[in-house]
Each structure stands twice: as structure tokens, then as C-alpha cells.
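The next block holds one structure in the form of C-alpha cells; read it before the comments.
A single protein chain has been omitted; all remaining protein chains appear in their positions.
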Amino acid sequence: MNTPYRDPQPANILHKFSKYPLEIVLAIAVLVYLIIIFGESPSGFLQVVFNGVTIGSIYALVAIGFTLVYGTVWFFDLTYGAMAAMGGYAVFYLAGSQVQNIGRGALNSPLLNLFFGVLVAAVTFWAFRTWPYRKYRHRINRTLLLGIGALMAVALGMYTTFFLGAERSMLHIYLSPLIGVLSALLAGLIGYRTLIAFTTGKSGTNQILKSTGVGAGLIIGIICGGFIFRTPGANLYITWVVGPLLAGFLGLGLYRWVFIYILKGTRSNMGVLVGSLGLLLAFTAIKSVIFTPAGKTLPDTFGSSSIVIGGAYIKPFNIFVVIAVLLIFLGIIWLLKKTDFGKAVRAISDDAEVAQVVGINSTAIISVVFFIAAALAALGGVFFGEDNAIRPTFGFILLLKGWVASVVGGMGNIYGALLGGFILGLVENFGIWHLDAEWKNVICFTLLVFFLLFWPTGLLPRK
Amino acid sequence: MPQTANADGKSTASPSKHLKARVRNNIELLLILVLAAISLAFMATQSFGFAVRLIQIFCIWAILAVSLNLLIGYTGLLSMAHVGFFGIGAYSVAILTTNPAYQSLSTDTIPIIALPFFAALPIGMLLAGLFALLVGSVLSRFRDDIFVLVSFSVAIIAHNVLVNWRSVTRGPFGIHAIARPDLGFWAADGRVEFAIVSLIFLALVIYVCWLIVSSSFGRVLIAIREDEDAIQVFGYKATLFKLAVWVISAMMAALAGALVASDQTFIDPNSFILLESIMMVAIVIMGGLGSIRGSVLGAMIFVLLQEGLRFVPFIPQGYVGQTRMIIFGLLLTALMLFRPQGLIGRYKL
Partner (left out) sequence: MKSIIKTETVTKRFDAVNALDHLTVSLPKSGMTSIVGPNGSGKSTLINILSGILPFEEGLVVIDEQHFRVILPHENPSNGLTRTFQEVRLFEQMTALDNILVVLTKRGVFQSLLERTNSELHGKAKELIDSVGIWHKHDSLASDLSYGQRKLMEIARVLAMDVKVFLFDEPFAGLFPKMLDEVKQLLIALKEKGCTVIFVSHNMDIVRELSDHIIVMDAGSVLAEGDVEEVLNLPEVISAYLGT
């Protein structure tokens, strides 16, 4: 009897030879390589570890945001890179000149400030029309409502123009009301939601909770505003908040008003990929125009002195970043596992159509996901910018590295994103032990190809 | 385009469809002619040398676009790696034909082989083809989005290698004294002669592409794009077909690279960055997927935009490149939003 017996199609090429020897051989090779390096210079080894972990945490952050989006909508959003760059440049724009007297020099034109003001006004009015207007237009006179919206828009617009044209040293004064309001809203929302989560929803209790939440929010907001008002140097940290916030809204807007329509009109996810590529291109070019293609450095927030551990240098800022990234990671995990929002995200991730049928407002949920991811990207850009010079293209490179990190760690898996980020950072830095630093990119993409060939699903399985 | 003709070669479509198709074809040709007329008029206002320059640049981009369209438009492979093969062609010809006289000018020297252009050209194309075979067999296991991102990496690696492998490429210093086409009795020493050579090659490339897409092979490519699993059920090894068109397209890109190298007689890695690949993709998509004419049109528009922007008054000179990028980027997104098949394309992404 004819029996052409074939083995199952190998998931990776070398499974043909056998499942485990490859992993073991590689692990041993890597270990040997590391031991050799350690032997050559223990402090050097430690330095490389520090460098690897430092940049790795940034890669991890970028990868987490990237995975969040990809894992939910299953297409690649290349504007993510632009968001990262935006974070870096926002900090530069808002805080740069205070420390270095450069920055907005070429741009401090009233025309540009006015443009931004108008932009903010328009966006505010649109946002107002989308939510509060629709919600309350049956209860309150429409003209009045529109009037309030217009007033808010104009106020915010004028505020923005004024703020952008303001003197550096006065920045914190102008910033504080905005921060106050924003933090009040945020705190109120969080407070309200948390309290809701702990109680059953009886109408009477709801009212009390609402007012408690709002009250708490107001108080927190005033405190924050006051703090910033009184502390001249604090605005540097605020730019860290403003940058990601801006990026977040931009990311949300892009999904809501661009990507959704592209998805409807094209047959596969390639349309959105190309569309986001076009936007990335445009954003990068715009940044080139505004900030020039030359590298810029961000102000040192924590001071540039390093501490020495075991003969290797590390800056306190880098330690801060690692801790921050870990905290953010935990926060995202909590968000995904313990909240209703997270459940909705996972439902959409598993099957978008079914999620829609079950009544989940996919558009809203995904918009929020985009917001969070863009904010994370911007934060990554900010962190990156503190240590390295930023150029308009660095966002795209970060995006690619974030993607490589998620491939290594396992696409669609948040844990994998964290793991992959650190692994990439370490591999890059160990890889250039004997080579020029310019070869980092090649090492990164070689790692990518290696993984795609032999471990296409990454180290950790899909969520 | 797949043929829909009966035995005598006449279209079997109903009269109104026939008419519509004819009108459509005519409009496309008209568009190209009008554009060509505008460009000629524009060039006439400048010097003759400028016009020749423009035609030369157009030929290169047209070859690149037409060859890339085979991948993106017909087969559905959105490759960002095209610039890599472009670079291989350019550097192969550069290394093989460079003249010893200039080597002493810098510290990085490369081996001197000094072949004539027409000998180096096929070698360059072959090298690109082999490299494409290698890369393609790795890439063919990826679909859609991941394919795109991996092809990004290929382009970045290629550029990095060009910059860093100085013993072969002389890195950032570039390579000088690249030979011009020389047949012994006639040499393309001047710009005009070279432009003619480029036009001839462009015509050849277009012809070969037309042969490919109008054959059964072309139809299979489209089927692969539409539904790769379904076409395999009917006995086609999609991987082989994809590899074949990938290699062909790479060799054409290498041809364009060779022409660029020879035309400028100098190249350096800056002409082979990832951005160029993105531009190529933008041109193909803008001109229209699955349409050779579309790619030609796209290249025309691109070149006009590139050079025409110089003359727009309120854009400062240093920002022309950036402005072009902004326009192209927004154009790409707008296309995806409002016209995913491009200007005169036959298929949507």
C-alpha cells in the first residue's frame, strides 16, 4: 500500500530536526556569549545591562500601546509612530526654551498661535456638539446650549493662543487653570466610577455618588491647580501630561474620523495601513518643517548626573522610567482584566462582529483604546527624548522597534510586549559589544527575521 | 489586463459595455497625453536641459512604479522593500564599472573590476534577482500587514548595509566614476543620449509587464490577490507564483538602479532610504492599482510635483522636499478614504 507519510507542516523550519535541541543550543550559545562578555569586563557587562534595560523599558512602553491597539482592532496603525514623536516634540515645544533658549524660536509667530487657538476652538466646539449637546438638547434650549458650546470654544481658543504666546516664566500661571479643570474632570470621573463599582446602582445612591465624585474631583483639581500655580519649575512635568493628552486626542480623532471610514471603503486592512502610512508621512514632514530635521534635545528633568552601581553608570531618570513603565503595565493589565471597559476590549478583540451584536459600543471603546495607546506612545517619546536627541523620524523607528518587541514577546499579548521590549533592548546592547553602535538597527531587524522564521508567534501565546 | 476576447479577438461584451470600456480607455490615455502636454509646455518655458532632466527622472520612477505595481496592484503584495533592489542594481553597476582613477581620493577603497555598463547591467539584475529569491522565500510565508512591516525591515537593513559595509560600498562616501553605456561605436555620454537610452528601457519594461499581466500568469496573480487559499485549492502553488513575480519585479527595480547610477555617475546611500520606497508605493497607489498606465501616470504626476513645487512662490526652497512629503502623505490617506483604487486603477486595495 502506498503510504506517503508526511509530518505535520512545521510551524517553523527547524522543528523538522526536532523540537527542543534548537532552543537548548540557542540558550547555551547566548549564555556562553554573555559569560564571555562578563569575563571581559564585569562593569562593562553591568553597563550594557543598564543600557539595555533603560532603552528596553521605552521599547516596552511603546510595544504595550502598540499591542493594545493591534490586539483590539487587528490592523497596524502607523500613525502610532507620529504620536510618539509628538510626545517628544510637545515637551520640546512647551518646555524647551525655558532651559535652552531655543525651541519655539522660529515659530513664535502670532499667526501660528492664532492658528492653534482656532484649531482648539473648533475641536472644542465639535466635541461639545458630539457629546454634551446631543445629550442635553432635549432638556435645555438648543440655542442656549449652542451658545454655551461656542463660548467654551472661544474661551479655550483664546486661552490657547494667549498661552502659546506667553512668556516662558509665566507659563505655569497660564497652565494652572487648564490643569486644574482637567484634573478635576479626570478625578471626578475616576471617583464616580470607582464609587459606582463598589455599590449597587440605586437611583438615590447614584445622585449622592455623582455629587461626591464631582465634589472630590473639584477639590483635587483645585489642589493640583494651586500646586502648579505656585511652583515655577513644575510645568516641566506638566508638559509630560499635556504631550500625551494631545497625542491621545489626536489618536482618538484619527480613528474616529479617518480610520473608520477607510475600513468601510476598502476590502482588507491594507487600506488602513496605507492610510496611516500617508498620515505618518505627512506628520513627519510637518514636524520637519516646524522643528527642522536636526536633532533636538529635551531639558533634563531629573538632572543629568548619573549614579554608579558596580562600576556602571545609570541616571536616576532611567530608574524612574523603568519603574514608571512597570506601573503603567500593571495599570493596563488592571484595566483590561478588572474593568468593564477591559472586558469590552477583550470582547472586541476576540470577535468584533459578535461584540457589536451583544451591544458593545465598539466605536466608543476602540476610540478610548486609541486614546490610551497614543498617550502611551507619546509618553514613550517623551522618555526617549530625555536621553536621546529627537529627530522627526524617531517616532517611526520607535514604532518599528515597538513592533519588533511585540513580535518577540508574542503579538497581541501585553505581557509579551513588556517582555519583548526588555529583550530587544538587551539584545541590541549586547549585540553591539564588539560592533559600532550603528549596527543596532540591523541587529534589531535580524532579531525580527529570526523570530519570524523560527518563533512566529513569539515567546508568549496570544492573550 | 486579463483578456476577455473571443476567438477572433473581438470583445464579446455587450455593445454598451464595449463602448464604456472604450471611452474609459480613451479617457485614461487622454489624461496621460494632457499631462504630457502640460509637462512639455512647462519644460519648454525652462531650458532644454531641464526638460531632458525631467524626462530622465520620469523614466526611472516609471520603471520603479510599473515594476512595483506588479507586486502591489496585481499580486496584492504591499512591498516596502523595493528600494532595496533599486539599491542593489545601482551599487552593483557602480562597483562593477567604477574607474580606478578616483579610488585614491578617499580612504575606503573597493575592488576595481571596471566592466562596461552593458556587462554590469545584467550582472546587477541577476544579483538583485538572487537576493530577491532569498528574501522572497522568507517573506512569502507572511500575509498582508505583517508582510508590509517585514518589508519595511528589509529596506532598513538594506540601507544600513549600504552605509556600513564600507569595504564594498564605501559607505557614506559613495562611489564615483560610474560608467556610461558604451557600445563601442556609440556611447551615451550626454544627457540627451542617456535619456533616450532610459526611454528605450522604459518601453521594454512596460512591454514585458504587459506581456506578463496579459498572460495566464497575470490572471493567476490577481486571483492570488483576491483569495490566496481559494486559488490554491484549484491546484496553483501560490508561493511559487509570488516568488516569480517578486524576482521579476526586483530585477526591474535593479535596472532602474543601474540607470540612475550610470546617469549620475555617482551614488551614495542617501538615494536608497526607506522614504524612497514609500514614495514608490504612493505613486503606484495614486496612479492606480493593477494598471500599467496608472503607474506611468503616477510617475508623471510625481515628477511634475517634485519639480513643479520649486516654482511655487510661497514655499521656501529648503522646504520643497518636506512639502512634497506632506502633499503625498495626505494624498495617500485621502486616496484611501475616497478612492482606494487610485486615479485610473482597476482594483481596490
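Brief remarks on what is shown
Each chain carries a letter (A and B) given by its place in the written order, and its residues are counted from 1.
Operating definition for what follows: contacts are C-beta pairs under 8 Å (C-beta built on N, C-alpha and C of every residue); 3 or more make two chains touch, one makes a residue touch a chain.
Quick caveat: nothing in here was measured; it's all calculated off a predicted structure.
Check B:Met43, B:Ile222 or B:Ala299 against the missing chain and you find that the one touching it is B:Ile222.
In the complete assembly, the contact with the undisplayed chain comes from B:Tyr236, out of B:Phe50, B:Phe142, B:Phe173 or B:Tyr236.
Only one of B:Met125, B:Leu162, B:Ile212 or B:Met279 touches the chain withheld from this view, namely B:Ile212. Although one chain is not displayed, chain B still touches it through residues 2-7, 12-14, 17, 212, 214-217, 219-220, 222-223, 226-227, 229-238, 240-241, 244, 346-348.
Just so we're on the same page, only the chains that are shown with their structure count from here on.
Averaged C-alpha coordinates give centres for chain A and chain B that are 35 Å from one another.
Those residues of chain A that touch chain B in the shared complex are 75-76, 258, 261-262, 265-286, 288-289, 400, 403-404, 436, 438-439, 441-442, 445-446, 448-449, 452-453, 456.
Considering their complex, residues 76, 78, 138, 141-142, 144-146, 148-150, 152-153, 156-157, 160-161, 163-164, 278, 281-282, 285, 319, 322-323, 325-326, 328-338, 340, 348-349 of chain B touch chain A.
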